[in-house]
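The structure follows.
Of the protein chains in this complex, all but one are displayed in their positions.
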Amino acid sequence: MHKIYKKTGLMNQRVVLLITMIIALIYLLGIFIWGCCLGEDSYAVNFDTKFLPPSGEHWFGTDNLGRDMFFRSVKGLSISMVIGLIAVAISSVIAIVMGILSAVFGGWVDRVVNFAVDLCMGLPHLVLLILISFMMGKGVLGITVAVAVTHWPSMTRMIRQEVLQVRSSQYVLAAYKMGKTRWQVAVKHIIPHILPVYFIGVTLLFPHAIMHESSVTFLGFGLPKELPAIGVILAEAMTHIVTGKWWLAVFPGLMLLIAVIFFDLIGEGLKHLLNPNTGNE
Amino acid sequence: MLKKVLPMTLSALAVVGAIGLAGCGSSGGNTGGETTGEATTQAQSSGGGSLKSSGDVTAFLGTSIFDNSLDPVKGSMSYGYPFVCNALLKVNPNSEYVGDLADTWTISDDALTYTFTLKKGIKFSDGSDFTAEDVTFTYNEVKNNQANNENVDLTNLESATAKDDYTVEFKLKEPYSPFVDVASRLQIVPSDAYNSSAFDTKPIGTGAWKVLEYTPNQQIILEANKDHFDGAPSIDKVTIVYMDQDAAVAAAQSGQLDIVMVGSTHANKTAPGMTLDRFETMDVRQISFPMIEEGTMKDKDGIERKVGNNVTSDHAVREALSIGINRQQIIQNAFNGVGKPAVHFTNNLQWATTKTWSDNRLDEAKKILDDAGWKLEGDVRKKDGLACEFDVIAPGNDEDRYNLAVAFSENAKDLGIKINVKNASWDDAEGLMYSTPLVWGWGQYSPTVIENLFYSKNFLTGYSNVIAYNNPKVDEAITKAIDANNEPDAIKEWREAQDIAEEDYPYLYLVNIEHCYFINDNLNVSKSTQIPHPHGHGGPIICNMKDWKWK
Partner (left out) sequence: MFKTKSLVSEIIRLVILLFSVSLLAFILITSAPIDPLTTYVGTESTLSPEARQEIAQYWGLNDPLPQRFFTWLGHLFQGDMGTSITYKRPVADVIFERFSMSFVLMMVSWALSGIIGFFLGMACGKHENSVFDRIIKTIFLGLKSAPTFWLGLIILTVFGVLLGWFPIGMATPMGKVSSDVTFADRLYHMVLPAFTLTIVSMGDVILYTRQKYVEINRSDYVLYAKTRGETDRQITRRHILRNIALPAITLQFASFSELFGGMALAENVFSYPGIGTATTAAALSADVPLLLGISLISALFVFAGNLIADILYGVFDPRLREGKANA
């Protein structure tokens, strides 16, 4: 039954997947770019419009200082994405370097990398974030560094695994026989092969980074109030949710959730599109 | 299998659905007070029947009460509202010092000897008698372990001796008129029963309450001391709980607490069966204006610090802001109207200056700026290329201070002054406070706050006089006040110091805040015997806890 379903649905599934991925991408990119361009005026303080519930004029309502929550959430999500982006950039570079080194060189290099991964995963992630943020003296720098340097281990493992697979494949072995150096093989064969995994890893990493940023902010180690990242917005909203200002917590929270689900969707989609063999082992 | 799974799925779905439910339920029920107007803070809400009307009281008073030891020797409850122990003196609702364990006191002409006559027949809750020996023991214990007590400073105490069972004589090294304040803050522990580690959680005293159990970061359970010398409390048990502020507001909504301290953000909210009540305080919020030009200096530890601010060091900017802004408007915007405009320390303090003036003089303020060379260019004034713009730091995780700074910044726009509000942790704020205006909160019975704020030598020593205020005439008045051998003279000099300093507008006073609490409608917290609340170091509402009654 499943087999049949799969055969007939494959084409369809691919198209649906592509469309949802495009929608997801538009949502994410849209918010990111819009948020970056958004000036402070669009969510400026206005004491005449305090605590308005959602309406046509203020889609997400307003907060205790009369700021428009829709624009503030857009801005907030984009700030969170910037932090996520920095985290992803740094973590993924660490992951790709370590993953390749470990798989290509093997031996003690592999052992060192594996050990580093285990080391980083040896502490609960949140504790590690708090410790790094504590070491950096809290604040913006602390949180960015903490989020940036703690998200590489799982991706390193993924890449290492992938490289190991390519390395033992026929065409790479052939390339070695033809006298290509390790470097040439790496550039010609290995890197192109692991790029899909890399992109999937990145999309999966992103929401984690954002979530951790907001959690650490909530606990009091994070961003200041004038930088309305989504964590700050949610932490602020917590004071009001119990007294009926539900829109302050629900909408930004849902916006974050949708972003997270979309990231995941893109990641899963990439996995299917780039690597149709998964699930068929 | 699906059958088994379904109920679980439903419960998972319920949570997600509940997000919407939370919205509907509360927007319908609880925002009534909100939408019908800002002035409904005293409005009664429906559904009060479910709340209890007798028995124990459970209160949330913020979390700082849990931060430190309960041992008076280590500085516990030394802000004027102790409950387990008593001090020699106390402050009455008029902010005057009156006897508590002491009956009367005298000060020698050279202002070096303070003699206290003690009340007789008072017993500690362990049954032992209270005598002069307990007083000298407590004072010596603090003096010998000054390191453990940052709230009561006895380094100036030469000796404490018991002249007889009910007379104690204190000799000071140097005259220090605020010693009466010290005597009102340091509570007496029994000399025989004192145990430094046990008293951290279970002190023994003469007070109206005994600690039944103290669980760190959870709760302090207090039991009435039926033998209290000033009358037994009418309520048998009070529990002070520790929780997250947000959770406490939630608890108020669900009727699980009888008293909940809340910020002014909640001023126009309602809770079933509870009424939001405001309490008069002596707590003011002010913004410090660095008085000198930008530069660097070494602080008392020899560390290089950024000091001064080129905009706020201009008298015209400080004066224009002080007289030009509309405090009432700012309070309305930031605090939902909770709080009173303040231009100096509050009138409910004996030593505060009584002179007053009106603000919102926009035209006058603009003229001052124009005359001083700050010309409007676009939205912001400029003088010799320097924009009339500066940061104001709202320190810590204090929403009220942040909101206040934002409202102030909005108001200052009318004057053509641009203020950027920054939120920073206290750690970061300490690094910036010598060069950047900061929102401060001051409120205590002791006039030493004037010395803290204005005495020139205090610059670069910490939180005192961060603005580098330096006026020899003010210094002189402060010195005279401290050297005085009687209270009226001291008060006169303290006022003098404030009046001289005011001409320089070194601090911008904004508001005399009011403390807000949700209180169970059936509980009477005896407002007439409440003292004006000092700075909120843990919910001063408990100052008269023994007078509380169920209606």
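Letters are used for the chains, namely A and B, taken in the order the chains are written, and counting of residues starts over at 1 for each.
Quick note on the criterion: a contact is a pair of C-beta atoms (placed from the backbone, for glycine too) under 8 Å apart; a residue touches a chain by one contact, two chains touch by 3 or more.
The model shown is predicted, which means the values in this text are computed figures rather than measured ones.
Chemist: For the chain that does not appear here, which of the shown chains does it touch in the whole complex?
Modeler: A, B
Chemist: Among A:28, A:45, A:65 or A:256, choose the residue that contacts the chain missing from this document, as touch is defined above.
Modeler: Candidates A:28, A:45, A:65 or A:256; residue touching the omitted chain: A:256.
Chemist: Which of A:21, A:69, A:130 or A:266 sits in contact with the chain that's absent?
Modeler: A:130
Chemist: Write down which of B:56, B:129, B:398 or B:476 is the residue touching the left-out chain.
Modeler: The missing chain is touched by B:56.
Chemist: Going by the contact rule already stated, which one of B:253, B:268 or B:512 would touch the omitted chain in the full complex?
Modeler: Answering carefully, the residue with contact to the hidden chain is B:253.
Chemist: Which residue among B:150, B:294, B:371 or B:503 touches the omitted chain?
Modeler: Here the residue in touch with the unshown chain is B:150.
Chemist: Name, in rising order, the residues on subunit A that touch the hidden chain in the full complex.
Modeler: 2-3, 5, 115, 118-119, 121-127, 130-135, 137, 161, 164, 207-208, 211, 214-215, 218-221, 231, 234-235, 238, 241-242, 249-250, 253, 256-257, 260-261, 264, 279-281
Chemist: With the missing chain put back, which residues of subunit B would touch it? List them for me.
Modeler: 1-2, 4-5, 8-9, 12-13, 15-16, 18-19, 21-22, 25-26, 56, 58, 68-69, 146-148, 150, 200, 212-213, 215-219, 221, 237, 239, 241-244, 246-248, 250-251, 253-257
The definition used in the following text is that only the chains that are shown with their structure count from here on.
Chemist: Quick one: in the complex, what on subunit B touches subunit A?
Modeler: Spelled out, the residues of subunit B in touch with subunit A are 19-20, 22-23, 26-27, 29-31, 34, 245-246, 249-250, 253, 263, 265-266, 269, 332-333, 394, 397, 399, 402-403, 406-407, 410, 420-425, 427-428.
Chemist: Looking at the complex, which residues from subunit A come into contact with subunit B?
Modeler: Subunit A reaches subunit B through residues 45, 47, 51, 53, 64-65, 137-139, 220, 224-226, 236, 238-244, 246-247, 250, 253-254.
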